[in-house]
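Only one protein chain is missing; all other protein chains are in place.
By letter and in written order, the chains are A and B; residue numbering begins at 1 in each of them.
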Amino acid sequence: MAKKSDKKIIFNKEKKMPPFAISFYSMEYNKTGGWRNFRPVIDYDKCSCCLICWKSCPEAAIKLKKTKVKGKEKFKPVIDYEYCKGCGICWEECPTEAIDIEEEAE
Amino acid sequence: MRKVLMGNHALSYGAKVSRAQVISAYPITPQTEVVELLSKMCASGELKAKFIKVESEHSAMAALIGASSVGVRTFTATSAQGLAHMHEMLHWAAGARTPVVMGNINRAFAPPWSVWTEQNDSLSQRDTGWMQIYAQNNQEVLDSVIQAYKVAESLDLPAMVILAAFVLSHTSETVEIPGQEKVDEFLPPYERKYKIDPDEPHAFGGLTDPDNYFELRYKIQKAMEEALEKWEEAGEEFESIFGRKYGLLETYKVSDAKSLIVSSSTIASTARNAVDRLREKGEKVGLLRIRVFRPFPAEKIRGILSSVGKAIVIDRNIGFGASGIFYQEIKAAMYNEEQKPPIFGVVTGLGGRDVSSKDIIEIYQDVIRREEPKSDIIWKGLKL
Partner (left out) sequence: MKLKIPEEEIMGHGNLACQGCGATLAMRLALKALGSNTVIVLPACCWSVIDGPFPHSVVNVPLFHTAFAAGPSTASGVKAALEIQGKDTNVVAWAGDGGTYDIGLGTLSGAAERNDDMIYVCYDNEAYMNTGIQRSSSTPLKAWTTTTPVENPKESHKKDIISIMAAHRIPYLATASVAYPEDMIEKFKKAKDIRGMRFILVFSPCPTGWKYAPQLTVKLARLAVQSRVFPLIEIENGIKWKLNKEITHPSPVSEYLKPQGRFKHLSDEDIAEVEQSVEADWNRLLEKTKK
């Protein structure tokens, strides 16, 4: 697995350059949540846990959380705002209109 | 085992005894026999390799870059148009630091169509980051393939073993094919440190911004510089096992020479005969053959040329708008020396026109009468 890093790696005298362009690190430093103009918000009262939002997210920014609804085990979608770019696909696709979209504050 | 082999088959046997594992090639005259024999060897199981019969040279090189990045030994061969068609991937092979070994048969470019020998094909790939070895006979072709793997894999740089079209590619000579055990002793299996491996996933060759790119290019240059030593070490080790000696350069009768003929490939072996005949006439002339052109052995060349009276560089190639390419490089290598000879550049034998011992004697006699080079090109054999 790629190593995690909080910032973009630049090689210098201390951090040795590999012999050619090989990637060792994840992209997690790139908090794409900062790109967001609109914030999708899930209203769990309306959410049916159909997971269409999860399937449709290009960013893998919707996570699944195990939960019990009326005694049945279900996966609940949880938005990871660190990486959600705010494209709005989940909002557009949600069949129960459980996702609202709000303008991000400056 | 001694066998009568054409230069092309010397390449095939070189790949075979080196245990190439993935071969990929596209046919072009005058290279075809190289891959025909390898196809046969793979089909019979004599060589345990996968042969990918691609639809272009660009694909041949791409396939080998992929295979080499996984960590296996790879081989291809091409010539002229084929080499030019590979050009993009030649840069890729060097940038991805894949030690691909390739035979290139020096053939003139079209148009007009020509299948005969000239060095413009390989020399126009000079700056791609490939090592270039110019062989003068078929034994050297075979031996250079084995050595090329040794050096290439120690530094992760690709290498091109180059031979003259027809003059070597289709000329049969007696060649000693080294025993497999000895080759295995000289050339252990290729181990790649960072390779394509799902157990250790990396991305290779991703977008690299100016903060990081510069250093990666520096590393290629450093590897090239290191390759100078590696070729000499490989030559020494090779001699200790196989009894044949090769270096970056080859000198002939230079110790007391006042003038030196400098050339490469088969013109250099013809020049040896010319030197003998000139010596019989009392001329103090010697020969310097450039075997390894990339990396360029500038320091060694300076050591030899700084003490002579005249240097005559014979090029079977031309850098249009400038001069012969070996001439340019040798002149540049000498420029900062305090003591240096006048350097004369001769362009001859383009498009495979024969360059005989007599021609070289005439070149020498012409140059020896001149005090200084008045132009960058002395044309020899031009019928205009």
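Everything that follows uses one rule, which is that a contact is a pair of C-beta atoms (placed from the backbone, for glycine too) under 8 Å apart; a residue touches a chain by one contact, two chains touch by 3 or more.
Just so it is clear, the model here is predicted, and its values are computed rather than measured.
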The one of B:L11, B:V35 or B:V72 in touch with the missing chain is B:V72
Answer key for B:P111, B:G206 or B:G321 versus the chain not shown reads B:G206
Subunit B residues touching the chain left out here are 21-22, 24, 50, 52-56, 58-60, 62-72, 74, 88-89, 92, 196-198, 200-209, 212
On subunit A, the omitted chain is touched by residues 1-2, 5, 8-9, 11, 18, 21-32, 35, 51, 55-61, 64, 72-75, 80, 82-83, 85-89, 91-93
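As a convention for this text, only the chains that are shown with their structure count from here on.
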So, in whole Å, the Cα centroid of subunit A is separated from that of subunit B by 53
Residue positions on subunit A within touch of subunit B in the complex are 1-2, 10-11, 17-24
Subunit A partner, complex, touching residues on subunit B are 95-97, 156, 193-194, 201-206, 208, 211-212, 215-216, 219
